[in-house]
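With one protein chain held back, the other chains of the complex are shown just where they sit.
Chain naming follows the written order as A and B, and within any one chain the residues start at number 1.
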Amino acid sequence: MILVNYIACIILIVLGFYVILTKKNILKIIIGMGLVDYGINLLIISIGFNPGGTAPIFTFSELRPESFFVDPVPQALTLTSIVIGACVTAMALSLVIKIKEKYGTLDADKVRRLNG
Amino acid sequence: MQHYPILSIVTLFLGAFLTVIFGSKNETVRKFIALVASSISLILVLMLIKPVMIENNVIQYWMGNWRPIHDWAIGIGLEVDSLGLFFGIIAVVTIFLSIVFSFRYTEKDSETDKYYVLFLMLSGSVLGLVFTGDLFNMFVMIEIMTFAAVGLTAFRNYQEGALEAALKYLVLGSIGSSLVLAGTITIYSQVHTLNMAQISALLFNNLTPSTLFAFALLLAGYSLKAFVVPFHPAAPDAYMSAPSSISMAFSGMVNKAGVYAIIRLVYVLYHAMSFKSIQLLLIIIGTITMFVGVTMALAQNDFKRLLAFHSISQIGYVITAVGVSTALGLTAGLYHALNHTLFKGLLFLTAGAVFYATGTTDLNKLGGLAKKMPQTAAVFLIGAFSISGLPPFNGFVSKWLVYQATYQANLAPVTIVALLVSVMTLASFIKVAQSIFFGQMPKEFENVKEVPLSMRIPMWIMAILCVLTGIFPNFVTKYLISPAVSAALNVGKYIDIMMGNGYAEKILGKPVEIPAVDYVLAGYWNPVAWLVLFALLLLAVTIVAVAGGFNTASLPVDGDDSKYEVFFGGEANEYSHVKGNDLFWGLKYDLRHYFGFMHDAHSGIINDYALWAIFTTTIFIVYIFLLVP
């Protein structure tokens, strides 16, 4: 059911934002960012989905007007987006390690030397 | 010629790649690679001026030769029109000067190979962003940009706050990227293409609730990348902790990439400027941005943080002028974007020079450096006068255009705010001038030297460009600004390249004529004024000569003749410097509630900043659903 996908991805995104806004632990904030990412990835995949379509693997000679397949573009987009998301998470985690070393805490309320 | 855009982007990415392989051991090799890559890119982009800006072509390039089939784009294309090229020129100039500056500037840092790798990636992604013709590619480039920018922010991780700033930038930046991605695919779900020209053609007069939703998401996401208030709080932290050459790149091109994306979005993709409500939205956020930015800057005690808030404030001018959406308004906006790159880059470089020479940028610790670093002080004054909009520097021209545009559009309150902001800008640079370059010098800076030549050259180039764009506005508008304005207002050309000739005229109607900007109005931009100016300068030199300016007899001698001491109430002289904190007491006192509120609002807590961003996005969505038909 495609509707379930949309509901699920909206729930994921909202949960992600909820975590970013309310959790004070920086690690959890990064998990929240991940959740938003996954929600959006699910959204992209769902947009390209055609119920009953086949995999979009054709050569030009095989392509017929009646051939029915899922949209390949969103799948490519999702791959890119997943890769980017993984990079961002890795970057964020490496920063978190350094912050823990330097500040001795992961509490967002205490990591605020730059303010005002 | 049609390969120039892709080559200019690929050179930079290739440079990053080669630096990883060959540059990790040898300092000279990585400098050489960075210099060659950035200068090739600079030359290639400058060679595009003739075909794109003057002959008014749109250059198209299909990556991997995936040409469109049945007029339907299937591959990723680059489309360089004059709007994109305008921002491209801004970017390459910034890249080149910043690279030259960083050669000596980073000499005390270890592992500068990472610096150059990230910097070249940042440069390549900004160039890719402004040249691409594909909406998803724009997202990818903006992600690479954020990623490299975060890495560079944390580059000096031993510095106070650098890690924290990087984390804030990363969290806020990825919220922005998520919004952009969500917006992009929502558009895709409606029109089933990612090519911007096609989207532009398909969305004309065809706005569904889904596309409006996508518009709100994209606008919020790109505003976050441009650091518009209230998406801004990561910016001052990042600009402050990054090395100065990087801060220059941030305010010179990363910021501008966001502005470019907003212009592309509202003018080209959505043709949204015909809606009064969208104009109003941009004008409101622009005005708030410039006011909040400048008042926050007044309260800062760190040179670079102060500059960062000014970056925000000046972007406010750009967004406001873009929101006015007349040809004059857009000219003002783009001109100010160009000028902002020049003078803010210059000011960040002077901040870097001060840091290089003294090891700090704290306004309360420095003082009297003009005697030790006369050239830095001179270019600082040029930059400060430019950003404050004093004639004949470039800030004056673009601010003048902003005032004209807003007042002609019956937006008197905006004009008044803009003029007030301009004065406050002046005030905060007076503060910097007094507390860093003038006043008395603390003992520990006795041995400070002027920065080396390779750092002074980029500063002087920027300073000269500031003056040139100030006194030749006619040429700048004719060859750079007007084509870009025309590209933003006449989308037809951009669409035609993709969809075939004559397609756009059917749906869009006749192209808009771009009226030439009449600088005669500004009073003194005529040839005769040159003569007057020359006479005045001659007069100045004469008067100074008469006053004993070239007379060595009035030089203070090193003896202890007390007449060369500063007056100190009749007492013996002792060190007393009026520092940044001590200035503007009356202003701070009268507005203490406002300043206190703003200080508390910038709490430094990531959750608060994320809340601002998400809340504002919600407001954008609601506003656009309620007020755009």
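Here is the rule we go by: a contact is a pair of C-beta atoms (placed from the backbone, for glycine too) under 8 Å apart; a residue touches a chain by one contact, two chains touch by 3 or more.
In the analysis below, contacts and distances are computed from a predicted model.
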### Query
Which one, "Substrate-binding domain-containing protein", "ABC transporter permease", "PmbA protein" or "Formate hydrogenlyase subunit 4", is the UniProt name for the chain you do not see?
"Formate hydrogenlyase subunit 4"
#### Entry: Visible chains in contact with the missing one
B
## Note on the structure
Per the whole complex, from B:Gly316, B:Gly329 or B:Gly439 the residue touching the absent chain is B:Gly439
### Task
Determine which one of B:Gly258, B:Gly329 or B:Gly389 touches the chain that has been left out.
B:Gly389
### Query
Which residue among B:Leu224, B:Ala238 or B:Leu583 touches the omitted chain?
B:Leu583
### Query
Which parts of chain B are in contact with the chain that was left out?
368, 370-371, 374, 377, 381, 385, 388-391, 396, 400, 403-404, 407-408, 412, 415-416, 419-420, 423-424, 426-427, 430-431, 433-434, 437-441, 520-524, 526, 528-529, 531-532, 535-537, 539-540, 543-544, 546-549, 551, 554-556, 563-568, 576-578, 582-587, 589-590
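We adopt the following convention: only the chains that are shown with their structure count from here on.
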### Message
Which stretch or stretches of chain A touch chain B in the complex?
### Response
13, 17, 20-24, 26, 29-30, 33, 36-37, 40, 43-44, 47, 71, 73-74, 77, 80-81, 84, 87-88, 91-92, 95-96, 98-99, 102-103, 108-109, 111-116
### Summary
chain B contacts chain A in the complex at 136, 140, 143, 147, 150-151, 154, 157, 160-161, 163-168, 170-171, 174-175, 177-178, 181-182, 185, 188-189, 192, 194, 236-237, 240-241, 299, 599-600, 602-607, 610-611, 614
